[in-house]
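Note that one protein chain of the assembly has been removed; the remaining protein chains are unaltered in position.
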Amino acid sequence: MSRSEANRQARNAPFKAYWIHHLRTLIASLGMLSRHPLSSFMTTAVIAIALALPTTMYAALNNLSQVSIGWDNSAQISLFLRPEITEKQARALMAKLKLYDDIDSVKLIPKDLALREFQKTSGFGEALEQLGKNPLPHVIEVKPVIDQSRPDKINHLIKQLGQLKQVDLAQLDLQWVKRLYAMLEIAHKGIWMISILLGLAVLLVVGNTIRLDIQNRQEEIKVIKLIGATNAFIRRPFLYTGFWYGLSGGLLAWILSAFSVGLLADSVDRLALLYTSDFQLSGLSFAEAMTLIGFSCFLGLAGSWLAVSRQLNDIEPS
Amino acid sequence: MSRSEANRQARNAPFKAYWIHHLRTLIASLGMLSRHPLSSFMTTAVIAIALALPTTMYAALNNLSQVSIGWDNSAQISLFLRPEITEKQARALMAKLKLYDDIDSVKLIPKDLALREFQKTSGFGEALEQLGKNPLPHVIEVKPVIDQSRPDKINHLIKQLGQLKQVDLAQLDLQWVKRLYAMLEIAHKGIWMISILLGLAVLLVVGNTIRLDIQNRQEEIKVIKLIGATNAFIRRPFLYTGFWYGLSGGLLAWILSAFSVGLLADSVDRLALLYTSDFQLSGLSFAEAMTLIGFSCFLGLAGSWLAVSRQLNDIEPS
Amino acid sequence: MIRFDNVSKRYPGGHEALTNVSFHLPRGQMAYLTGHSGAGKSTLLKLIALIERPTRGNLLLDGVNLSQVSNHKVPYVRRNIGIIFQNHHLLYDRSVFDNVAMPLIIAGYQHREIGKRVRAALDQVGLLSKEKCEPITLSGGEQQRVGIARAIVHKPPLLLADEPTGNLDPELSRDIMQLFERFNQVGVTVLIASHDLDLIQQMGKPVISLSQGMLVHNDLQEVADVTL
Partner (left out) sequence: MIRFDNVSKRYPGGHEALTNVSFHLPRGQMAYLTGHSGAGKSTLLKLIALIERPTRGNLLLDGVNLSQVSNHKVPYVRRNIGIIFQNHHLLYDRSVFDNVAMPLIIAGYQHREIGKRVRAALDQVGLLSKEKCEPITLSGGEQQRVGIARAIVHKPPLLLADEPTGNLDPELSRDIMQLFERFNQVGVTVLIASHDLDLIQQMGKPVISLSQGMLVHNDLQEVADVTL
């Protein structure tokens, strides 16, 4: 049959045609979305909000660990040295302590300074003045490096420091540390839990939205399949639609999350000042934003893949 | 025409028939949902998660104000009394302070007790023993009522207390209070922001889900309208569908949120212990749960109303 | 019953589907509407059922000027018309019985009454055995007959049929046309758009013909003269 040969020739067009078809489909699917701006926007917004929540949460978590470093500065060990230790010996000890891995910084409070401060702040001014000699020892304030995952480490450090021969007593405001850890635990658990819920929500929302969107085009899928399209061909425009949803949803999520972080920044700055920390609330880094958008695109693609595949299976001949 | 009269008679059936029709539609719409269990469940789950997030957040917020009362207990004013004040006079002052509106509770630390404790905890044991007489004054610890909205009130109280003739010095760990307020501010701002995002998300997700669900039945709406159904008649099954979605979504949201609170409870209990507070993390009260479910049903109804109305307007004759 | 008075219909695209159509179909009369594909037959029927509104001219149904019927009142007009659509317009998510029962449910009939009438209608189109089927599992002609049963189930005073026998074999087509004739005999006004010129000739009823949206043949004038 000469006609069928001619057909074949026209069909075996240069390989370029395949890519042109891809590009056409990509743009056509964008055109399809823009023809229903309201519903496209709603779907995009749902995806964006679903993504923005865990993203902001992640940024907050990221920042929290920095804040908690600030908090850790508040946790310090006071080494009360033996009364007989001179200031010079104290400074020598201080130099030695600085070399400890577990110790972040040390600060000497000479006994004279301590007395003056104590008089000023304790309200015992008069009473202490009656004392002939300074009853206070030199004190070294040690700021430990706090490893959040190993709260026992700090206890070990305290024990170690207490055993130094120059040291009379090593004391930690343990109450404060315990509270800190308890709070951190709640925060972590809470964020972990909310992240799971949100992760689930994102998957469900994106999946469901794309599923419903595609269900609306069930008839279309059926008809195209009936006139000889392969599954890959049918899937293509839907995958691109999913991709566009993912891309625009991811971008919008980035904007939303940056906006949220901006709103929080003010309050955090004030808190940081109180801890005399130079901590600054930061949004997503560029790499993180790219990851977000990439993930969003992936979700869009995966959601539409699943949704179309289900529809395609429903119309196989039996 | 006698036939048309007969028709009218059959049509003017007892009023009961109207309600039976309502009930039928209610049950029929439930049947419709149960015929597509997977997609119905997905839509329900999306609504539930969208609702569970702000609900859990609300429960957390509710609890936070209790926790912050716990925190407030840590903020206390120490009144160092003049050295000449006797324990009896101190007790008299205490009784007077108890009447202050701004004061939550007071506690006397007699000077002997204070010294013993100071010796024990300060590490100055030896030094203080050398003192012939107790240099410490009686101290009254005052726990102020903290009005979160008016941090200046506490300063006013301190000033007031400092001017009492029996009092040498009124001192507050202001740093701690400032930090507390800064943290509360962030928490509030964060929760407020997340609530807005989530509120938006709930509206969008529920609305969009029901919109897409109904768009799938555009053809059905058109056909029923063409054979003479009123808009109210067409809307009814969709409203019931929306209602069922809302009801099941709300119930599931309640369960999810109770589950989340349960997960958090452990950590919070530990924190509460540290503050020696008898605080207990509580989920939603029954009334709150009913409000949640009611709101969810309302959302379902409103979402389907809007979605159907848009479709109905599209098919008016022109 | 139906009076067209210089009615024109221009669709949004700019195409004029009907141009200055005037005719009168008296109450209790049965007539056929013919014309080539795209002549405007469906458009004419849609105007009567208020699915479209005329661009110009007046259309009176039962003495009521349809251009004065608000959107709100449209459903009540439609309930007095049985319409058979060219593309069936069935509800594919419910059974044949439920499809046929729909006009009765809309009109608020009682449950017992509904069952009786639906089965009677299905029996008349020969589909009593398919009562519980889903429309999607029916053949093309069976679907068309479900549409016919739905249009006649509530015994409307006016019956509009758009190509009701397009998917039916000649024998069944004749049966259906005779069914419409029986309806007409008990007083129902009937207007049927059809291509089946042979069958129309056999039925011996007045014919209106459209061509390019214009009325080119009208037997009803004579009918009117006779009835006057």
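So that you can tell them apart, the chains are marked A, B and C in the order they are listed, and the count of residues begins at 1 in each.
The rule is simple: a contact is a pair of C-beta atoms (placed from the backbone, for glycine too) under 8 Å apart; a residue touches a chain by one contact, two chains touch by 3 or more.
In this text, all values refer to a predicted model and were calculated from it rather than measured experimentally.
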Where the missing chain makes contact, among the chains that are shown: A, C
Options C:Lys9, C:Arg79, C:Arg117 or C:Arg145, residue touching the unrepresented chain: C:Arg145
Option touching the unshown chain, where C:Gly13, C:Gly63 or C:Gly204 are the choices: C:Gly13
Touching residue (missing chain; options C:Arg53, C:Arg94, C:His111 or C:His195): C:His195
Sites on subunit A contacted by the missing partner chain, in the whole complex: 1, 3-4, 7, 10-11, 13, 17-18, 20-21, 32, 217, 219-220, 222-231, 233, 316-318
Residues belonging to subunit C that touch the chain removed from view: 11, 13, 15, 34-38, 41-42, 86-88, 133, 137-142, 145, 162-163, 166-173, 195, 197-198
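The rule we apply is simple: only the chains that are shown with their structure count from here on.
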Two chains sharing the most contacts, counting C-beta pairs only: A-B
Innermost chain by mean C-alpha position: B
Most remote chain, CA-based centroid, reference being subunit B: C
Interchain centroid distance [CA atoms averaged], subunit B/subunit C, Å: 60
Of all residues in subunit A, the ones touching two or more other chains: none
